[in-house]
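Below is one structure, written out as structure tokens; the observations come after it.
One chain of protein is taken out of this complex; the other chains stay put.
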Amino acid sequence: MTTTQEPVAEQAHGTHRMTTAKAVAEGIATEMRRDPSVVYLGEDVGAYGGIFGATGGLLDEFGPSRIIDTPISETAFIGLGIGAAVEGMRPIVEVMFTDFMGVCLDQIYNHMAKIHYESGGNVSVPMVVTMAAGGGYSDAEQHSQCLWGTLAHLPGMKVVVPSNPYDAKGLMISAIRDDGPVVYVFHKGVMGLAWMARNDRAVGDVPDEAYTVPIGKAAVCREGKDVTLVTISRSVHHALDVAERLADEDVSVEVIDLRSLVPLDRPAILASVAKTGRLVVVDEDYQSFGMSGEVVATVTDVDPHLLHAPALRVANPDTPVAYARTLEQAILPMPDRIEAAVRRVLAT
Amino acid sequence: MTTTQEPVAEQAHGTHRMTTAKAVAEGIATEMRRDPSVVYLGEDVGAYGGIFGATGGLLDEFGPSRIIDTPISETAFIGLGIGAAVEGMRPIVEVMFTDFMGVCLDQIYNHMAKIHYESGGNVSVPMVVTMAAGGGYSDAEQHSQCLWGTLAHLPGMKVVVPSNPYDAKGLMISAIRDDGPVVYVFHKGVMGLAWMARNDRAVGDVPDEAYTVPIGKAAVCREGKDVTLVTISRSVHHALDVAERLADEDVSVEVIDLRSLVPLDRPAILASVAKTGRLVVVDEDYQSFGMSGEVVATVTDVDPHLLHAPALRVANPDTPVAYARTLEQAILPMPDRIEAAVRRVLAT
Amino acid sequence: MTTTTPTVPIGTTSLEPDVRRGLYRTMVLIRTYEEAIRREYYADKGPGFDIGKGLVPGEMHLSAGQEPVAAGICAHLTADDAVTATHRPHHLAIAHGVDLDAMTAEIFGRETGLGHGRGGHMHLFDPATHFSCSGIIAEGYPPALGQAFAFARRGSDRVAVAVTGEGAANQGAFHESLNLAALWHLPVVFVVEDNDWGISVPRSASTSVPSNAARAAAYGIPGVRVEDNAVEGVWAAAQTAVARARAGEGPSLVEVHTLRLWGHFEGDAQGYRPDLEGVAGRDPLPTYRAALEADGVLGPTEAETIARAASDRVEAAIAAAKAAPLPDPAHATDYVFA
Partner (left out) sequence: MTTTTPTVPIGTTSLEPDVRRGLYRTMVLIRTYEEAIRREYYADKGPGFDIGKGLVPGEMHLSAGQEPVAAGICAHLTADDAVTATHRPHHLAIAHGVDLDAMTAEIFGRETGLGHGRGGHMHLFDPATHFSCSGIIAEGYPPALGQAFAFARRGSDRVAVAVTGEGAANQGAFHESLNLAALWHLPVVFVVEDNDWGISVPRSASTSVPSNAARAAAYGIPGVRVEDNAVEGVWAAAQTAVARARAGEGPSLVEVHTLRLWGHFEGDAQGYRPDLEGVAGRDPLPTYRAALEADGVLGPTEAETIARAASDRVEAAIAAAKAAPLPDPAHATDYVFA
């Protein structure tokens, strides 16, 4: 995987190979060592280490006063994070699955995201909300959603969605250091968990030291000239697989990993589409009223004639994510659907 | 206002002039008379008649066992609606403002909207959730949102948003008779409330009898050939105002009132853009990751070359709705911004 | 609040032998089922453990150890009464009489399942017995209110039973539901399964009071806690609560101190659990069997007969599920709208 990301390294050291989950935890640990006002709150984040491993090992290093298990009271503990942030702490608060945001979304969009604006900039809310997203392992309708489109529609918070260990650590450090609220969504399928399907792209080299990945800058993970694949998180892996496969047929696919939905790196999208003239957006979220439409509109805002063919969208077809694998695999934007879309857009 | 809507009248009678608020209440009353399983639940829907008048007069006719004031417990009473619907009733449940959906969204998208799918079609949830939306009267960040884009992104529920008395009554009757969940959002500015700025488009002739307006069919409220204005609810009024003004300059604007976001009447959008070649989407919701992008993508899904100019979006600029009127009016998609967009798109 | 600790000293129970035998039979059927599902769940996850693999993929929350709750509560219900359960629903579904074949087919993701394979183990919907469940914490409570509301409207004496865990009792929906049901005197029985743990978080780290039954007073309704995972204690508490609901006197809360015999979900190593060693010894099944045998309620070979019948029933359901067709992907987007 070629990435154009430029690490803003604080100090050059070596690198070590690790999973995305470990990279998330390392990003958190790095900042917790540096800044005593950082705490991590959520369900099963302590002894369990986070259901998806985001806080593995942190309890041992930082103890229960900073890695804090909460009751199943998302509204209360996200609100607690907000109040603590308002008073100058830098809390990270975990909502175990994006799917669960419905029980606490008010704190997120009406409070966390709006206080800075309502106060005319006088009050800041430097907090991070982490959430696990995505399907692919038959966890069904209430445990397989991405919903980053829902989050990105609501103003006042940044929304980052890393796809690999390098970005995961660097974006986590950026998110913690950001003076405003950041929602940090990780797809379970990029975490490199031992109990999920093996995914080589979920392991990578990560610099030892602290570094930031800028929030709002997409990565061109693979350069190409025939078609632009714009996507995010787990779907980046599928897109790269498809791109590699099609390279054998001399089809040159450019893959853009947005890395954050808010801010959305519109220049990166435009530059690539201007070059290729063809766009496929891949999104594991629901198709309509979400990321795929926004990426397309980014182009038509400026010039629809950049597009030499329909802009195809490969996303969850406005259907809940079913349990049975036959159905689930038909709903998710899997490589075969991505490949078919690329072929179709090239044939137009 | 010319509408192409074809009333599916059950019986031809006369018409009477009324506000949208009264038309909503009349639609509810019509169905409550016909179907004893219809009840209306919410905060201040009884003696108060609904904060925005949607249930005015209903308590007198149907009594407190069918027009039911609830505690401020949206999660509990929406869930109650779901359970009652599952058992064969047809509850209508009011969330006073769309802004408040964050306290109860789980019941809406993870339960109401998904049960039919999860049960493989064996369980139906025939209920309506009503919500008031929109700004323009300085109610600030937590009481001026539209958020219909948020609702429309989540699968399994229809989302209807009437702009006038005729549609309000007909869509309410359709929503109640629908065998699945329907979210019925009304913009406060279309209700014709005595305590808000006068709006002549909020009053209209409504057939006396029961009739349905089909959910999922847009209305071409004004035919034109130079540019297509696609919009919804309160912004339809602004769009028509702009269209009338520009007609004096021999600019012919077609105005499409989507009437529902889910289902989205894509053929109507495509037919109009195929004719005019120019598209402006007006949306009082937040711009990004919402309706405006989806409408644009509806065109690029099929053929970006239908667009002879950038597809402009006039929406709330990803900013909370401010209190001070100077700021609020700059944020909302008011007629001057719509007009400027039409001029710009015609100049390209 | 009343705390009852009916340890059922031998020969002193007032329960009919038939009822006791019935409770035991239900408990055995549940345990047999959970053991079989566990076996099938792990059967094809390897090498290693890939949660997405096998005939039963995804998360799997089994209810072993919590049989007394399901058996004791559902003994008072008919198929006309409603039960809403949680992410851990099998014991309640079985005790409430959900068709075992359709339920099993659903867990195996088959077209013949309760939801044609759409829902899986956390989303079992059975209109025939008004059974449903939800994977979102405490959010299964509110719909039960609506079922009770509809039942009461029709002048029936049907009731709705709403179940959550003790961890869930700290979620807002719990509070809102209890208040609304109490206010409107809805025929609901709220059940809290206190198995001491919410995944890895012990009750002491989630709940500011020792018992959720005490919280019933905050809504002006009766609250009772049954100690020791005692099935007959549950039976008695549920009898009162269900009768109250049927009589139109409103909701009650029944908390049962029960036992999570296994992990939160399958694959949970439970490294966080200091009480792990003692857990097996608290298994309610051998205890109850011994009590019934000592009382002569179960004859010398009866337990074996019950176990065999349960096993035959469960294995038949599993075999049928395995033989059933998988859902056709061409229909993945069916059932989005009614």
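Labels for the chains are A, B and C, by order of writing; each one numbers its residues from 1.
The definition used in the following text is that contacts are C-beta pairs under 8 Å (C-beta built on N, C-alpha and C of every residue); 3 or more make two chains touch, one makes a residue touch a chain.
These numbers were taken from a predicted model, which means no experiment stands behind them.
K.L.:
Touching the left-out chain: which of A:23, A:51, A:78 or A:133?
P.N.:
A:78
K.L.:
Determine which one of C:176, C:193, C:232 or C:266 touches the chain that has been left out.
P.N.:
Residue touching the absent chain, from the options given: C:176.
K.L.:
Pick from C:33, C:108, C:197 or C:219: which residue touches the chain that isn't shown?
P.N.:
If we include the chain that is not displayed, C:219 is the one touching it.
K.L.:
Spell out the interface residues on chain B facing the chain that's missing from view.
P.N.:
Contact residues on chain B toward the absent chain are 43-44, 46-48, 51, 69-75, 99-100, 102-103, 136-143, 194-198, 317-320, 322-327, 329-331.
K.L.:
In terms of residues, what is the contact footprint of the unshown chain on chain A?
P.N.:
70-71, 73, 75-89, 91, 103, 106-107, 110-111, 115-126, 155-156, 158, 178-180
K.L.:
Mind listing the chain C residues that contact the chain we can't see here?
P.N.:
Counting over the whole complex, chain C touches the hidden chain at residues 170-176, 178-180, 182-183, 205-209, 214-215, 217-221.
Criterion: only the chains that are shown with their structure count from here on.
K.L.:
Hey, which chain ends up farthest from chain B, C-alpha centres compared?
P.N.:
Checked the centroid distances; the maximum from chain B is C.
K.L.:
From the mean C-alpha coordinate of chain B to that of chain C, what's the distance rounded to whole Å?
P.N.:
A distance of 41 Å separates the two centres.
K.L.:
How many angstrom between the C-alpha centroids of chain C and chain A?
P.N.:
Whole-Å distance between the two chain centres: 36.
K.L.:
Among all residues of chain B, which ones touch two or more of the remaining chains?
P.N.:
75, 103, 106-107, 110, 117-118, 155-156
K.L.:
For chain C, jot down the residues that touch at least 2 other chains.
P.N.:
Touching at least two other chains: 115, 117-119, 123, 134, 136, 139, 172-173, 336.
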